[in-house]
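Some notes on the structure that comes next.
Missing here is one protein chain; the remaining ones are kept as they sit in the complex.
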Amino acid sequence: MKKKGVRLVLTMLVAVLVLWFLQRLLMPKYMSGIPEGAMIAEYYDSEKIHDVIFLGDCEVYEAFSPCYLGERYGISSYVRGSAQQLIWQSYYLLEDTLRYETPEAVVFNIMSLMHGEPQNEAYNRMTLDGMRWSASKWKAVQASMLEEESVWEYVFPLLRYHTRWQELGAEDVKYLFSRDKVTWEGYLLRVETKPVTVIPEPIELPDYTFSGYAMEYLEKLRVLCEKKGIELIFVKAPSLYPHWYEEWEQQVDAYAAEHGIAYYNFLELAEEAGIDYRTDTYDGGLHMNLSGAEKLSDYLGKKLVEVHGIPVRTGEETYQNVWEPKVKLYHEEIEKKKSGVPEYE
Amino acid sequence: MNFTSYEFILLTGLILVVYYCVPKRFQWMFLLAASYGMYASAGWMCLVYISITTFSTYLAAVKISKLSGQKADYLKEHRNGMDKEARKAYKDSIKRKQKVWLWIALAVDIGLFVVLKYSNFFIGNINALCSGLEQWKIIPYTEFLVPLGISFYTFQSMGYLLDVYNEKENAQKNYAKLALFVGFFPQLSQGPISRYEDLSRSLYCGHEWNAETVCFGLQRILWGYFKKLVIADRISIGLKTILAAPEQYQGIYFGVAMIFYAVQLYADFTGGIDIAVGIAQAMGITLKENFMRPFFSKSIKEYWNRWHISMGSWFKDYLFYPLSVSKTMLRISKKSRKLLGEEAGKRVPVYLTTSIVWFCTGIWHGASWNFVVWGLANCAVLLVSRELTPVYRWCHQHFSLEKKKWYPVFCVCRTVVLMSALRMFDCYRDVRIPVRLFFGMFTENNFSELWNGGLLRLGLSMADYIILLCGAVLMLSVSLVQRKQPVRKTVSELPYPVRTALWLLLFTAVLLLGAYGQGYEESQFIYNQF
Partner (left out) sequence: MEELMEILSELHPEVDFEQEERLVDGEILDSFDIITIISEIADTFDVVVPAREIVPENFNSAGSLWKMIQRLEDGE
């Protein structure tokens, strides 16, 4: 009897191990090609001594560079951005972040207010798969799922990626138990340049009011920050399209004014920040490249220190020890990329 | 709830665990609660419908049973005081009362079943018939929620009721127990249609944990999922492509569809039964087998004795025989013999009952005319082959076919082809399409599609075909090995590490190769503009 019990336990152990291994093998690694899928998980490797946390979609992780902010202003920050991060995902990512640290300020890119319902399964996966398990992740999954999705596919990603055995490649084996860094403290480094040539005409929308669901989460975000004594700051990156409508701007303005939240709309501040759409974007106006990101970081960094009282950590040993090697590598990477990479197609 | 939904699997696992944790005498009550819970998750109305059927069946059965008891007591008491005539008169009076109860309950059961499942079929036909009339207002279709498994549990209830009426069974006096018999959850998705006699034996008594039975049950479930997820759900991708465009896929594609559908139906249905039987087995409950390697049958008659056995025997016992021996049929028999002579006249009632039974079998499968045509086509094949019996006998004698080794193989192939061809009526609502496509196979010479890559454009990749082929070979081998003893028994005799590895391999195969969930496509994950 006892022998049988041991045997059973051993068998179960082997089975679980095999399944765990298969899951690791089959999950996309996002190390080349689509690094956006690896961004959320990378945060857990960081030192988690941040004073500023950025939240939002691609507009935020292409627009603000924590390494630059650290080097230039002594601001310790991290970008918890991800591709098409929906506002409820931002909220739960903040909840998740608060399990590790409580920053002085949260900078939220308000673009995602435009979405009032779950959008795309692939982007859901890229944002949620990387999150560590907690009640926040569970709630984020519940809030984000499309109708055809199942929460069990998040609990056991093997169920979602089981057909990937047909696409397995060297990358899947190489990064089985490790991963490379794909971002610089959440900032996705792009050095190519593709000037703005055309701006698509904005489409007329039937309704410009932000959905109740999105606003509900904005409110939750604000209340959570208030409760934790975190200053909430709104930004809008200077992407020329998708179009940012005047009606939307008014709603954000009203909300910010009502609750005394600082709001930097870089579409309006672009000139002041020195953005040049011929040199500062890598994809014709959707996203900033390094040059654009540094200009925006410059502008915002100054404001963070002067207006919002974010502590300057320059000279503090803990920070200096973390930053120095990173900043050094950051510059090396920039040099490498600038010399090697062709124009963005 | 669908067998292949995550929720079903999870809940079933949970039910299994709790089942062995509750005291034995409460196990059946827990099962009832679990079954109703599953049912309610599909919609509260489903629970109402199944309760109506259960209640009417329960009430009538109890009443009928009581009358039978009364009758027995009375006859015993007056054993000496009654002559034959008086006894008969008394019996008839009781029978009449029982008949009233029987028909009331049958009317409720069948009525509810027909209204829920066939309303739109009737409405569609009436609309079509009357469309020529002036001032005809089109009747709108109903939007009933057709409860899962209604065809199964309604027939199971009626079978029980008829058994009680025929004094083969005593009525179940405990309403909750009958409710469990009607609503036992593993059967609700794909059957089988159990007999009260069989199921009641193991349904209500407590079951001790028995590692071997539980293991066998789980293994059977796993095998069922393999058939369903890896084979049936994969091949149905290709099948759907062909069926969706009958104009585009003609000629040999019809043959391909025939094979695909035969494999899909077999894997899906027997897989579903494996899951149902396996779940029951894991709880110590025995469900009767519903399939006996049907594709090894040498004739259509044999095939129907081995495919969906519980349905075939239901129709035989509760429709075919009663209809055949009914007074009306005997009258028809007499008349037809007088009119047409002995030989031909004898056939009329048999043909008539057989046709009625197959009409019902057809429409039971689906509420549309193509299923009726399918049923009647089966009937025609059965009757023709019966009439040809003398011819076969003659052939057998003259060519001594029985001794030839290839003859049984030929018979098996003939059955498979015939059944697969007839089954195609299931697939097209318009009956003319499969007929035209069938003959198109012989006129349209596009065999080259088989090897020029045409098959790879049906939504199935080379990898899919390889998996399907291996899966089919595995199914076939299991069927062959199974003739001696269940494969699970054979495997259980292997050394522990080997057999464990085998089951783990099968589990992994289901997990990785199953065509479930959202297929992964790299392109979905290509980052664009956000």
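Letters A and B mark the chains as written, and numbering starts fresh at 1 in each.
In the analysis below, a contact is a pair of C-beta atoms (placed from the backbone, for glycine too) under 8 Å apart; a residue touches a chain by one contact, two chains touch by 3 or more.
Given the structure is predicted, the values throughout are model-derived calculations rather than measurements.
Hidden chain, full complex: it touches shown chains B. Contact with the chain not shown here comes from a single listed residue; of B:72, B:115, B:325 or B:450, that residue is B:325. Set against the missing chain, the residues B:177, B:346 or B:499 yield one that touches it, B:346. When the omitted chain is restored, the residue from B:73, B:167 or B:430 that touches it is B:167. Residue-wise, the contact with the chain that is not shown comes from B:301, picked out of B:97, B:177, B:288 or B:301.
When you scan B:66, B:240 or B:386 for touch with the missing chain, the hit is B:386.
Touch with the hidden chain on the side of subunit B covers residues 84, 87-88, 166-168, 301, 305, 316-317, 320-322, 324-325, 327, 330, 333, 346, 349-350, 353-354, 386.
Here, only the chains that are shown with their structure count from here on.
If each chain is reduced to the centroid of its CA atoms, subunit A and subunit B end up 53 Å from each other.
Those residues of subunit A lying in contact with subunit B across their complex are 7, 11, 14-15, 18-19, 22, 26, 28, 33-34, 36-37, 57-58, 83-84, 121-123, 125-126, 148-150, 152-153, 158-167, 286.
The touching residues of subunit B, when paired with subunit A in their complex, are 6, 10, 461, 463, 496, 500, 504, 507-508, 511-514, 516-520, 522, 524-527, 529-530.
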